[in-house]
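To keep things clear, I will list the structure first and then write my remarks on it.
Heads up, one of the protein chains got dropped from this complex, but the rest are sitting where they should.
Here is chain A:
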Amino acid sequence: MAQPLVKKDDDHDDEAEYSPFLGIEKGAVLQEARVFNDPQLDPRRCSQVITKLLYLLNQGETFTKIEATEVFFAVTKLFQSRDLGLRRMVYLMIKELSPSSDEVIIVTSSLMKDMNSKTDMYRANAIRVLCRITDGTLLTQIERYLKQAIVDKNPVVASAALVSGIHLLQSNPEIVKRWSNEVQEAMQSRAALVQFHALALLHQIRQNDRLAVSKLVTSLTRGTVRSPLAQCLLIRYTCQVIRESAGNTQTGERPFYDYLESCLRHKAEMVIFEAARAITELNGVTSRELTPAITVLQLFLSSSKPVLRFAAVRTLNKVAMMHPMAVTNCNIDMESLISDQNRSIATLAITTLLKTGNESSVDRLMKQITNFMSDIADEFKIVVVEAIRSLCLKFPLKYRSLMNFLSNILREEGGFEYKKAIVDSIVILIRDIPDAKESGLLHLCEFIEDCEFTYLSTQILHFLGIEGPKTSDPSKYIRYIYNRVHLENATVRASAVSTLAKFGAMVDSLKPRIFVLLRRCLFDSDDEVRDRATLYLNTLGADGAMDETNEDASEFLFGSLDVPLVNLETSLKNYESSDEPFDISSVPREVKVQPLAEKKAPSKKPAGLGAPPSGPTATVDAYEKLLSSIPEFSSFGNLFKSSAPVELTEAETEYAVNVVKHIFDQHVVFQYNCTNTIPEQLLENVTVLVDSSEAEEFAEVASKPLQSLPYDSPGQTFVAFEKPQGVPAVGKFSNILKFIVKEVDTSTGEAEDDGVEDEYRLEDLEVVAADYMQKVGVSNFRNAWENMNPDSERVDEYGLGPRENLSEAVNAVINLLGMQPCEGTEVVPSNSRSHTCLLSGVFIGNVRVLVRLSFGIDGEKEVAMKLAVRSDDESVSDAIHEIVASG
């Protein structure tokens, strides 16, 4: 025995230092486990050894297969002892060892015996152990006993069987589902815990049967549920029923709301919370419904228990995202939580306040946050930074104080993720708020003077190269950039060289001085830095040989790589070194469109530096390159707009096709992205036959077939139409996919020589007015509106008919016009009776358009709208009215 357990009457002086498991060793304990084999078992000693084994296991120690098997076999011998304490230990030990299926058989009979024992507690424990180690075949043998146990009079036995059922439902659903009657009976049990476990199991058994769940909820909400835990479950299931029945109710009365509301007065806190949360998460919850829930949550904000404060502020934080106005009453209570000891609570309080605060409270709030930031961990700081970013976008006029705050915290200590979040935020603010640009860039410059993160330095340098030359005084940034060449590692130095070159290319007055700086870099110790300096000096014409024009230089410095990176990567991987050099023009330029790309959450902002300057433009660039590389379309001029892909097939069909509408001044090109999802087929000569009889103003002028469409390798075919110049012509097009199909032997991948002509009907496609509008936002709508000629303004009123709510009407008009909502005005506070929405865009012909929409809704839900339009061209103002009138 390595270390005997210390007796209680030992000297207590050194109690703290002396552990009964001091020096415990796996090998020695395994030796000790031999006592399990003694003919005369000593229950006390055996229990001590099991405790040691448990200690080892709980410390993360693992047993080898052989060790585990030996211990397991030895433990099974202990079934001979009638000592109750030891038997309880044995049950636990078997569960911990979780024996393999070939070993289980050794204990099965002992456990089956215990399962039918007259001692209740043997039954309960044997059920739990059996269910833990059993497999499907054994389960059918013991099913009968388990069903009996579920309705056992002893609540411990019943609970053991029910909880086993919950676990077994995952592995053997068809068996457990047969126990439904017994579980139903257990629901009526007087024991609170049995009812709780039975409710959980019954719901899991019936979760796919809506009607059954609805019946269960209806009957239980009327009756009594004893345990608060079960009550919480019931509230959750009720919410599920409410969600699923939404839309079926005509009366306006929300089913079960009274039940949820009554739970707010329950004596158990957890039930009150569950009900309050459930109410706040109801679909389209009204402020009348919200009020009682918010009131109880507000009370918990000042609770003495941190868990309750946390739960309350966490729920209110969620509510604030959807209904900021509903939470404003709690602002005073929440402000006092900023100084809460518990940092999670404080952070949640601050981020909630940032969401519910108005423009006038920003400065006061920022003061409080400044004190708070110094003593929280980075992960909380990131949350605060993100909240401040969205606050700044919401109140652009407050950019000065928010930008100052960001630059201050940028100077303080912090890890990479935190610093990245701040830098990303500053970059986004610079992009979205033009007034913030110069100060933001200077903050970033100061940051790279003392930045320990190579990644951030290079990203900021890249960003400076793009934005810096466009400012009023580009020269002031040069010092910061050139300092990097002296002070930083090779990666940052190389980035700095590239940035300097960009300034040289864009700002002629700086060029000679930039040459001087670049020439100094020719002697850098790193070859990449030297190479870049040489390259840029040549490109910018420093040696006097102007072999490249300025335009070429800018294109080289600022243009993106004109082949998709994925294709380039594939081509490079396939390239085998030989005498023939790699030819970049051999890389295919066709973009494999990812059909899921446009389904991204619309609220996601581009993630700062990591993303290209603006997501959509990058896609348009790619499209423009693709289209101009096709001779038939090269004469169409500049691409005005490309739509998001529109699906023309259902999900999971043989051929998946979506279409992108490319709008030119006088033409429209449909790009059909096709994917063949059948491995046994190769499609050739794929075209789309378009019937434009319902689009009178369009005439087909060209079609580019897709030569070959192998399995799971998307390809494109195009059809082009001519339309009257500058006119937002609309129409409907029906489409049939035509192709020659060839059988493919999947084992060899070879296709047969002969194919069969076939066709596949696609859904119809429409060109609508919104296709002629680019979503282009303005940072300050009022300024933009006032700067536009008032004579171009056209105002009219429209009746939009009955609508569910204002939000629906606002979205319908935004979608109809395809314009960019400004200043967050697309969000309608719930239950508003009037709302103003501001839109901005560029209409075909590059005409700027601003729209001011005023909505009102009356008691009968009739919506009226006043539409005011200003644009650079009066005829476009009229056109917008025509679109709304005909929409």
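Keep this in mind: a contact is a pair of C-beta atoms (placed from the backbone, for glycine too) under 8 Å apart; a residue touches a chain by one contact, two chains touch by 3 or more; residues count from 1.
Heads up, the rule we're going with is that contacts and distances are computed from a predicted model.
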{"item": "Candidate names \"Ubiquitin-conjugating enzyme E2 27\", \"Alpha-1,3-glucosyltransferase\", \"Coatomer subunit zeta\" or \"U3 small nucleolar RNA-associated protein 22\"; UniProt protein name, chain not shown", "value": "\"Coatomer subunit zeta\""}
{"item": "Of A:Ile133, A:Leu216 or A:Leu229, the one touching the omitted chain in the full complex", "value": "A:Leu229"}
{"item": "Contact residue for the chain not shown (choose from A:Pro99, A:Pro155, A:Pro255 or A:Gly541)", "value": "A:Pro155"}
{"item": "Of A:Glu67, A:Glu143 or A:Glu269, the one touching the omitted chain in the full complex", "value": "A:Glu269"}
{"item": "Touch residues of chain A, complete complex, unshown partner", "value": "5-6, 8, 15-16, 18-21, 47-48, 50-51, 54-55, 58-60, 84-85, 87-89, 92, 95, 119-122, 124-125, 128, 132, 153-156, 159, 163, 166-167, 191, 193, 197, 229, 232-233, 236, 269-270, 273-274, 305-308, 310-311, 314, 342-345, 377, 379"}
